[in-house]
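My structure is below; once you've seen it, I'll send some questions.
Here the complex is missing a single protein chain, while all its other protein chains stay put.
Take a look at chain A:
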Amino acid sequence: MKRSWWKGLVVPAALIVAAEIAMRLSNTTSMSLAAPSDILAALLRALFDGSMLVATRDTLASAGAGLLLGGLLGLLLGMIFGLIPIVNRLMEVTVEAIRPIPSVAVLPIAMLVFGFGYSMEIAIVAFSCLWPVMILTRAAMAGIEPRLIEVARALRLSTTQRIAKIVLPAALPRIMVAVRLAAAIALVVAVTVEIAANPLGLGYGILVAQQGLQPDLMLAYLVWIGVVGWSLNATLAFAEKRLFGRAAQVEAAGA
């Protein structure tokens, strides 16, 4: 297995070489395509002059803050809805009416309220991350072994004690799945907001490069966003494994 790890790279490498040859041979004047070597050169240039790192920081800060905010709100709402059935029934119509709104559709409103900058992006990212976390948390609450709740009652634990000692630990694996889902959404939404309106971060970098007629730089940003997304997911998966051990893993696989 270990000795043949490179086999997976054969197809992508062949495709890149083919693209390079095609671009060189066709001598194209395209303003939306560039040869892989030019893209790599543009990527290195943007990394070394710091512009891409600043953009990465801006995007990750917004996506991270939005994820944190939306995640916490989602967790809180999910717990309330999951633990108090009457609230859940009362809020069902409201939640189901707001939830399907595409996050990008709230952009014009967010722009009027917050203006350009981090707050607008954080608000939209939080809006998109709230729902998956809320729904998975609510489901996790419903999935808690009833006997555990009975134990809590027999021990006469207070509400806070019950949440901290029984509910959260029991629901944690599913909540972790929700956070990983939401993290992927956060990055997508952050970049989308930047391309559509917000003048900062990686998405704005794509836009400026596109409008500045620099397809090599535009595609370099695209490649870099892929790298960032992949690393983010790998980091989260690693953190999950290290922090929660096998319990989270097994449940996650089953969920």
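The definition used in the following text is that contacts are C-beta pairs under 8 Å (C-beta built on N, C-alpha and C of every residue); 3 or more make two chains touch, one makes a residue touch a chain; residues count from 1.
Keep this in mind: contacts and distances are computed from a predicted model.
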Chain left out of the displayed complex - its UniProt protein name, from "VWFA domain-containing protein", "Sulfate adenylyltransferase subunit 2", "Ion-translocating oxidoreductase complex subunit D" or "ABC transporter substrate-binding protein": "ABC transporter substrate-binding protein"
Options A:M52, A:L77 or A:I122, residue touching the unrepresented chain: A:I122
Candidate in contact with the missing chain, chosen from A:M23, A:L43 or A:L67: A:L67
From A:M52, A:L75 or A:L207, residue that would touch the chain that is not displayed: A:L207
Chain A residues that touch the omitted chain in the full complex: 29-33, 57-58, 60-62, 64-65, 67-68, 108, 111-119, 122, 195-197, 199, 204, 207-215, 236, 239, 243
